[in-house]
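The structure is given below, and queries will be raised subsequently.
Removed: one protein chain of the complex. Kept in place: all other protein chains.
Read from first to last, the chains carry the letters A and B; within each, the first residue is number 1.
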Amino acid sequence: MNDFFRYLVAGVSLGSVYALVSVGFVTIYKATGVVNFAQGGFVMLGAYVAATLRMTLGLPFPIAIMGAMVAMALLGAVVERLVLRPLVGKPVFSVTMVSLGLLILLEQFGGAFWGYDPVVLGDPWGIDTVALGAIAAKVADLWTIGAAGSVLVALWAFFTFSVRGVAMRATAADPEAALANGIGAGAVYGVAWAIAGAIAALAGILLASGSKGVDLTIGAIALRAFPAMILGGLDSPNGAVAGGIIIGLTEVLAAAYLTPNAPWLGNNVHVVAPYAVMLLVLLVRPYGIAGTPEIRRV
Amino acid sequence: MRSIQLVRRTRRTIVALSLALGAACGGGEKQGEAAASAPTPGVANDTITVGTLVPLSDAVALIGKPILAGEEAYFAELNAKGGIGGKYKVKVISEDVTYANPSTSVQKYNKIKDQIAAFAMILGTDHVNVTLPLMAEDNILAIPTTFDAEWVREPHLIPTMSPYQVQVANGIDYWWNRAGGKGKPICTMSMATGYGQAGDEGAAIATKALGTTVASAAKFRPGDQDFVAQVTQLKNANCAAVALTSLPTETAKIMGTAAQLGFTARWISTSPTWHQVLGKSPIAAYAKEHLWTSTDFASPADTATNPAVQEILNAQRKYTPEQVGDFYFVAGWAFAKTLHTVLEAAATSGDLSRAGIAKALTSLGDVDMQGVVGNYRYGAVESREPPRATNIYAIDPSVLGGFTIVARGYASEAAKAIVFTKKR
Partner (left out) sequence: MSATVFERLLGASGASQDLTRRYADDARIFPSRLARVALAALFAVMIAAPFALDDFWTSVLIMGGITSIGAIGLNLLSGYTGQVSLGHAFFLGTGAYSAAWLTARFDLPFPLWLIGAGVIGGFIGGVAGPFALRLRGNYLVIVSLALVVLGQHVFENWTSVTGGLTGVSVRARVSFLGLDFARLSIPGLDAPLSRNHGFFYLIWGTVAVLALLAKNIVRTRPGRAMQAIRDRDVAAEVIGVSLVKYKVGAFVVSSAYAAVAGALYASYARYVSPLDFGLPLSIQYIAMIVVGGMATIHGSILGALFLTAVPRLVEMLAPALSLATGPASGGGITIATVNQMIFGALIIAFLLFEPRGLSGIWLRLKLYFKAWPFSY
């Protein structure tokens, strides 16, 4: 039973990281209608920048996190302005392809700039564990859940109460009406990409903390967050969070219980379990749990 | 709003570039034809070219780069002294492969096979498996920088150092007989590749000789991020010792997971499992207490006891100063030295064709590696004899190389009894 609670904590922690990445995806999708494959690149670069700030420049860890988030927010806004803005009005497929191209570029840039060896992140909690009742939970997991949770709550507050957030929601709902009310689409797109970049950086840092270390494969987390995003519905932030937690739990529980008991399913069934879950949900609800069904006009 | 002029100009540039590329394609003809048609491929008037297939841009580059640097430093020093036979300078060409994908070795092999006399390095058990049939067809020899027991009886390979099976068998035997492990459960944790299988075979050999069996066998893939399931499996089986066949990136995560789950067993690993860069990460303390490595390499920290190691470090400082002279650098030196011995013999006999090099290999006897690694006996394929003794090291992040000696030159009965056969 102790083991089960430990898996629960690990699953929610991994799920929080997935939730962060998915909310980043959904923010961009809601604002601009684009599925941004380059999110994984921001995750990886965010972790590398934080590692450099912490280890090479010796800054304290919270400053390193802030610095990485700001850097990735800037990168997101710059990418939006330079690469995505000229594609407004082009078919969505083109923009998705461009984001794929961006993903490749960002990954290679990371390898070229920081080399291919793993880099230590320098987080203060390392591999410590703390006793929660009868189980020993990883401190890294607890920090992940806490940090991700606070950021998500802050984001929700931003979208619900702040003027800029409400403006973004207005543009997402009806760009023309928003324009008529004086809300320009350009600023909204830029802010959406900046938020997504910052969240991705945080996700990368949380993922690399503990004993994992920063290496080029961290960006692949974003691919595993796709099932979370689809599961929750492409345009629903609440769905993204729920989907993230579900997928995180699925992965950890599948690894813990499926692999030893059903070896015929394969060595790493926990990597494909999220996709299988996603397929099942889509068969029943083609737009995800909380996504809005598309109304198509001829 | 972009001007129409800019769009037009950009389009014209793209057209021009495409045409230029097409022209460049045509200009690349007739390359390499001369090299392939020569009777001694890879050998020009005063240069011998050797090829390497090494991962340079993925996680395993951590091992690949130092080994390649070690080889290059050796050959640079050799060239400074006059080269092979006092006449031939050695040139190394390297091709980047992806460790997790053996097909890339096939592609790169086909790319350079006509330009080289022999392969100085093919990294990865599966990579060697994949290129062996091609090497047999083309009659090219290669130094595999991996230590599967299957290489001992392969005529087209120049194997070196003690095989993984010997490494693991010695490690387990030492722990059982000399470190109080007698009677306790032994388990394995290995990569789901040919390399992992070799380590598992070593564990099977040792446990059989000691009259026990492997209690639990966990597997993982290269690139896996999460090891909670595997470590929990081992913990539930109450393993007291685990034979670990892994690579540094995965080792770091495995050690981290083990530390966090409170799993304290003796980890006994093969040579490429640890890298000194991990000594700076949070898992160093756990590894220092729980990880051993069993291999016949000398540690670069052994300069006091072994003058050859000092020579190696001197060459590193002189020829490849950006590369740290670590464990793998020393190994690279040894690989290069072995190839040099073979090529020297071929040059002396005057026949540097593919057949001549193969013949030279069968004429060698013991190659003295001056204590840097174990001595290997070549000669006829059926009578090759790898070193059966290994050193047992513990982790010490404070020294160069990251290893400190626990036992030197340990050869278990199980390892001594292994009969090497050709498996295919």
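Just so it is clear, a residue touches a chain if its C-beta (ideal position, glycine included) is under 8 Å from a C-beta of that chain, and two chains touch if they have at least 3 such contacts.
As the structure is a prediction and not an experimental result, all values here were calculated from the model.
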Touching partners, among the displayed chains, of the absent chain: A, B
Touch with the missing chain holds, among B:Gly42, B:Gly171, B:Gly194 or B:Pro300, for B:Gly194
Taking the entire complex into account, which one of B:Asp126, B:Asp200, B:Glu250 or B:Glu344 touches the absent chain? B:Asp126
Any idea which of A:Asn2, A:Thr56 or A:Ser94 touches the chain not displayed? A:Ser94
Sites on subunit B contacted by the missing partner chain, in the whole complex: 7, 10-11, 14-15, 18, 21, 24-25, 28-33, 36, 52, 54, 56-57, 64-66, 68-69, 72-73, 92-94, 96, 98, 100-103, 106-107, 110-111, 114, 126, 129-130, 133-134, 192-194, 221-222, 319-320, 322-323
At which residues does subunit A meet the chain that is not included here? 29, 35, 83, 86-87, 90, 92-94, 96-98, 100-105, 107-109, 111-112, 115, 223, 226-227, 229-230, 234, 265-269, 271-272, 275-276, 278-279, 282-283, 286-287, 294, 296, 298
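Methods note: only the chains that are shown with their structure count from here on.
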Subunit B-facing residues of subunit A, complex: 3, 7, 10, 86, 111, 116-118, 120, 126-127, 129, 136, 138, 210-213, 215-217, 251-252, 255-256, 259-260, 267-268, 270
Spell out the part of subunit B that touches subunit A in their complex, as residue ranges. 2, 56-59, 61-62, 192, 219-221, 223-226, 228-229, 232-233, 248-249, 252-253, 255-257, 259-262, 277, 280-283, 286
